[in-house]
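Every protein chain except one is present and positioned as in the full complex.
We just call them A and B in the order they show up, numbering each chain from 1.
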Amino acid sequence: MKLNEILAQLGLAPVEPGDLEITGIAGLADATRSQISYACELKHGQELTKTQAPAVFLPEKLKGLVGSGTVAIVVENPELSMAEASRLFRPHFELPQAGTQKIDPTAVIFPNVALGSNVTVGKNCRIMSGAYLGDDVVIGDETVIHPNVVVYHHCRIGSRCAIHANTVIGSDGFGYAHTSSGEHVKIEQMGNVVIEDDVEIGSNTSIDRATFKSTTIRRGSKIDNLVHLSHNVEIGEHSIIAGQTGIAGSTTLGRNVVMAAQSGATGHIKIADFTTVAARGGVTKNTEPGKTYAGFPIMEHGLWLKFQAKLARLVKQKS
Amino acid sequence: MKLNEILAQLGLAPVEPGDLEITGIAGLADATRSQISYACELKHGQELTKTQAPAVFLPEKLKGLVGSGTVAIVVENPELSMAEASRLFRPHFELPQAGTQKIDPTAVIFPNVALGSNVTVGKNCRIMSGAYLGDDVVIGDETVIHPNVVVYHHCRIGSRCAIHANTVIGSDGFGYAHTSSGEHVKIEQMGNVVIEDDVEIGSNTSIDRATFKSTTIRRGSKIDNLVHLSHNVEIGEHSIIAGQTGIAGSTTLGRNVVMAAQSGATGHIKIADFTTVAARGGVTKNTEPGKTYAGFPIMEHGLWLKFQAKLARLVKQKS
Partner (left out) sequence: MKLNEILAQLGLAPVEPGDLEITGIAGLADATRSQISYACELKHGQELTKTQAPAVFLPEKLKGLVGSGTVAIVVENPELSMAEASRLFRPHFELPQAGTQKIDPTAVIFPNVALGSNVTVGKNCRIMSGAYLGDDVVIGDETVIHPNVVVYHHCRIGSRCAIHANTVIGSDGFGYAHTSSGEHVKIEQMGNVVIEDDVEIGSNTSIDRATFKSTTIRRGSKIDNLVHLSHNVEIGEHSIIAGQTGIAGSTTLGRNVVMAAQSGATGHIKIADFTTVAARGGVTKNTEPGKTYAGFPIMEHGLWLKFQAKLARLVKQKS
């Protein structure tokens, strides 16, 4: 789609050069010469100056920061413009093309499985009844996809993984831009989910695809039932995420992190290697490696125990 | 079914006139001339006097309040009698009747989709593999039903909606009457779910059908993964419900309400327009418009911050 066609669809004035072929949307740091991008804040200035994106939606105040290869498209709400543009590149979900799947002959595909176009399934896999593998999904070797699991298009699952029943890999991240009248405009989720080798995921868990790039579960991690992992989360190697835990967008976990049951983490933070979060713990800030935390907001576990003891005394006090 | 046949099934004495044809159960305010109803408390007196219901289960104390067109059926536990009667009108889930579906020719129905009797699907919809649309379900135009979504009978979904994988629309509300020996008798859930236009719902979310009438999601609202919306909840326009939030029965949200992740609300309350509830917030009472709340039980967000600061000092105190 030509750049000026996109701008016309958004009700924006044409720019020069307007006949650049645009194939999608991406973040400033990752955009190629055919992907449009956006910038909102001054803190994005350095990325803005360096971006390969041929055109960037931005506010007036950032206009001077674009490099010579980039067209500045000044708009009031760059995120909203990006959301509107993303709609032009959304997937359309067409019927699978027969004969495009590459299924290893040792894999067993159960009855009632639905395979999208260009699906790849490795050696000795079991893809059980009712599972759906969307277009361009790749599954490694010796992996079991249990019944009614849904893997959205372009997601990748490694070898020796098990994904339990009714879990969803790659549903859209929960991302919207907002109009001045309070409506929400979907930011189409262009990324995917990448699950490395030796990962097990329980039942009824949801792992959202990334807005751009990948939501990533590194090798050896184990994830329980009814867990919610938002877009662009990264779970480090050999981490343990127990039941009903939720991790908000773009938060990263190091290796061997343990999140006990019903715990949570806010978005855009870093949970360090070997961190343990007790059941119900709510992580709202970066953690230090190897420490154990509890409570909401979290505190170190030893402190939390003292705190609980003080609260217990408070309960007993006459007053 | 004749009224006296129902009473005989419940082991109750016949009444006059007992040959009224009863087609179902409904609340006092909404019952038609062919629906039986029930009343438990004096506070229902006015509704009881005005009801169109031809017969009402009620305790002795409310007997005098029925209007002239209504037969009072005095029972010890009206809710239990209503539950027992509701069983006589429960759905039986028969195989779909071929040829009764109205699918727009521009809609794409993927392989392995199951459509009940009298299903309607609008223009350019995508009904993806493994989805189930129960009897009499209506889907508007341009809506995407992702794989393995289940929409129970009689639910309605608007236009330009997206329902992500493995989400359930219209499962039974969690409602039981209780016997004196501690057994639970199901109140058959007679209502449905109505989802208006431009609503997006994440994966593995459950939205229960109403006991009577409708659980309603108003236009433009966005609901994340693993959210639990109970029977008779109403979500106002352009509201945002983040992951793992739960709303108990009959609670209503105004427009542009934001419920952050892992928040919750108790039943039968009103969350006002433009209310924001922080992550983990637990709403136990009505809110005021435009305010931000946090904590459980909730308090205004500014107060919660001061409270957290005081608790932090308490932790540090020698004692």
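As a convention for this text, contacts are C-beta pairs under 8 Å (C-beta built on N, C-alpha and C of every residue); 3 or more make two chains touch, one makes a residue touch a chain.
Just so you know, these numbers come straight off a predicted model, no measurement behind them.
Of the listed positions A:4, A:189 or A:203, the one in contact with the omitted chain in the full complex is A:203. Within the complete assembly, A:314 is the residue of A:8, A:42 or A:314 that touches the hidden chain.
From the set B:4, B:192 or B:244, the residue in touch with the chain omitted from the display is B:244, counting the whole complex. Only one of B:168, B:271 or B:294 touches the absent chain when the whole complex is considered: B:168.
The chain not shown here is touched by just one of A:74, A:240 or A:269, and that residue is A:240. Taking the whole complex into account, chain A touches the unshown chain at residues 108, 110-112, 126, 128-130, 144, 146-148, 162, 164-166, 200, 202-204, 220, 222, 224-226, 238, 240, 242-244, 255-256, 261-262, 279-280, 308, 311, 314-315, 317, 319. Mapped onto chain B, the footprint of the missing chain covers residues 92-96, 112, 114, 130, 132, 134, 148, 150, 152, 166-168, 171-172, 174, 176, 182-184, 186, 204-206, 208, 226, 228, 230, 244, 246, 248, 264, 266, 282, 296-297, 299, 303, 306-307, 310, 313.
Please note the rule applied: only the chains that are shown with their structure count from here on.
Mean C-alpha position of chain A lies 31 Å from that of chain B.
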